[in-house]
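Sharing a structure, written as structure tokens. Questions coming.
Removed: one protein chain of the complex. Kept in place: all other protein chains.
Our next item is chain A:
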Amino acid sequence: MASTAGTLDSPVKQIQIEGMVVLKIIKHYQEEGQGSEVVQGVLLGLVVEDRLEITNCFPFPQHTEDDADFDEVQYQMEMMRSLRHVNIDHLHVGWYQSTYYGSFVSRALLDSQFSYQHAIEESVVLIYDPIKTGQGSLSLKAYRLTPKLMEICKEKDFTPEGLKKANIGFEHMFEEVPIVIRNSHLINVLMWELEDKSTVADKHELLNLSSSNHLEKSLQLLMDRVDDMSQDIVKFNTYSRNLSKQQQQKHQYLQRRQQENAQRQSRGEPQLPEEDINKMFKPPQPPPRMDTLLIAGQVNNYCQNVKEFTSQNLGKLFMAEALQGHN
């Protein structure tokens, strides 16, 4: 989705994931997540030069209502300590999250990724899409906030002006970091051995021709976002209209003031005292623009998804047609 090539000043250029981590994440979702529910967990690993190696992970426990006082930080610390005892990498390098039809660009994600990246510079967020994976192609993506966005978040300036000054668009919010899945040689050897023995069914989800369900869902979500977007724009519209109206009033007022002062001067009277113009014309509260930006990012994300999906499906359909013709 975002600028794929990591910018030069980014400390992480590539991510190398152990196969086990991937399996663990998938397993986590399989066991706990269902439908639109989201599962999250911690990534552990270390940085080697400009390469981030993720060697292990563990899930956040699901919250239930009766353990509201559950201390997550405490749990993480305990977990890491225990892992350390068994000599596993225990450095915190980010977190992972599952997604539902590619909807993950949200305020919550932004905030937590910001705090991660703020504390641990090289941390990433792994987005795992179980639905796409279920269709036959593993979907795992790593994202980082761009330095620009980091700065904005640091300043917490989400006004229209602030964002304009930072010159940030929805395209420049996240950067995707390329991922390499790597297994140890021993595992590779094992895989080779297993491949011969395995009796994997000939079912190829990848070749499934039905598409409308997935598309419908995506469209539905896209539509919701578009609605949000519309609302935001209307809000912004009223804001800017109010602002300009006020500007006009202010201007008129100042002009009148000037005229009067000029008259007074000609009559030899003292000038009118200066008044606090800002007090008289309080500028309207600008709506925060960050959400709009995020929605735009999300919409973009959906669009990419749909595009990808449809192009793949078209390919499949052509293939099927050709096959049919051949028979």
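One rule holds in what follows: contacts are C-beta pairs under 8 Å (C-beta built on N, C-alpha and C of every residue); 3 or more make two chains touch, one makes a residue touch a chain; residues count from 1.
By our rule, contacts and distances are computed from a predicted model.
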Have a look at "Eukaryotic translation initiation factor 3 subunit C", "AP-3 complex subunit beta", "Probable aminotransferase ACS12 isoform X2" or "Glutathione reductase" and point out the UniProt protein name belonging to the hidden chain.
-> "Eukaryotic translation initiation factor 3 subunit C"
Hidden partner chain, touching residue among A:Gln30, A:Ser244 or A:Gln304 = A:Ser244
May I ask which residue of A:Val48, A:Ala108, A:Leu207 or A:Val234 touches the chain that does not appear here?
-> A:Val234
Interface residues of chain A toward the undisplayed chain are 212, 215-216, 219-220, 222-223, 226-227, 229-230, 233-234, 236-237, 240-241, 244
